[in-house]
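Shown here is a partial selection of chains from the complex, left in place.
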């Protein structure tokens, strides 16, 4: 029923749109955003990009992204705004602040926020956007820097079906999969749910593989058994925590360039907030969050999330 | 180096064997064993079976399993003994006790124990078997009652390569997959490692799907996202904890006829013992064990292991 009224608002908002979206204002040209903006350019969109780091802006310029000097400059008059920013506060400021996206984008614009944030952030932005005659979806991504580079990201989208469909050409330019997860906020909820499961499976697989190997199993045999049994998962099939078994897994390159512990910690902490809001018990999720927080506080925030395997197997010999 | 000396022993033992194994003594004709013995009969083996329950013996007789009156009666003179028994103590008694398998089976016999037990149990039995001129492997199975019935079990085998190969015709008669996991005990270690991961993923997926759904996601959409993302696992693909999404999953038949909580609790407790023995830290495994113990003590031991989903989502309204 909530989605029905949402639909009404958005139908009104849609009126302002004028056929096919061509011009894009892009906010946040970091590790992810830089590649995403470049991929939009490659697929024929006109992109104007802004980032507080002028180095990031210049790097993007080499890929054909026009330089903007401010949020307002980037979003002024464009058909679509895409943002991927690092925190709740920065997203709220960029959208709702003075000279921000809502104030400065044109009527009828489609606003797509691909940041990973608390689901309450899109729930705050969405009604303001609608009230100002604009469309808004929360569209966080999974797939990491590699997915951004290769345009294989998955987009989890919260918002009206119509806005989801309007965004499809852009999602397809930047990624390989698109899910309409439900109304506003549901993109974030889907992502946080998925990533909390991932964190739990990552720690659980690490501790159990460590146990089995310590007890005498050959790592290759163990992985083979797991991948043909009930213990298999994306982690065992693609991102095995034990180095050397899967050549493309981060563990096989000293846990570098993976899904960083500092990022999964952030996602798990957002997930804990989500669970708190709906009063849902998450015994393993809460403990996993603490384990990653410890790993981060010990200085391993830049390592892949499967580095827990190394931390659990460390022993006296190594230390002394 | 341990495996080398083992190999020597077993080469000696092998001498006693006489070509192709035809006759089987089967111990334990319960939920699993009854089907396994019947499948051996179907594939042309002569099977004599014993179980302390005379009802179980009679049921197996209908499938062509000859009735034995005791362990000794079942194993006397056979080429191969297969056992699947409920506890460490019962296995040790059956093999090492007076009138037990080691004492009463013929020289050169191959002894296959498919029980799930502490890895120290096969490590105790194996040297006694070898000393008495017999071969022994620990060969626990996964796949449950359904796998036993349909001969799709996976066998995880610990012992010499030679004994593993000698057992293959039997494993293939009773199952679909066979893994040589390493020396004696490694079959149990592989199984306990796999099942501890399964328990962790089961609880983790249950609590996170509950959270996501409570926060507003459509269960079908959530499962679709997970199965196309990093949160996917055997649990999400085959055994989804949320009822109605996967018709063949236990959750869709009121969590009946699945992997019972009392069985996964037993396996997790054996896994905790394994971790203790090798001093391997298992933070999520230990907590998961307690969660299943609580579920069992609350009276849900017969439900599928994914029933944790129902327990976590219960609320005041249901209770009062």
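For clarity, chains are labelled A and B in written order, and residue numbers in each chain start from 1.
Everything that follows uses one rule, which is that a residue touches a chain if its C-beta (ideal position, glycine included) is under 8 Å from a C-beta of that chain, and two chains touch if they have at least 3 such contacts.
Everything numeric in this text was worked out from a predicted model, so none of it was measured.
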item: Given 2 visible subunits, total identical subunits the whole complex contains; value: 4
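Quick note on the criterion: only the chains that are shown with their structure count from here on.
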item: Size of the rotation, in steps of 5 degrees, that lays the CA trace of subunit A over subunit B; value: 180
item: Whole-Å gap between the CA centroids of subunit A and subunit B; value: 40
item: In the complex, subunit B residues that touch subunit A; value: 119, 142, 154, 156, 177, 179-183, 185-186, 189-190, 192-198, 200-201, 203-205, 207-212, 214-218, 221-222, 224-226, 228-235, 238-239, 259, 271, 274-275, 277-285, 287-288, 291, 312-313
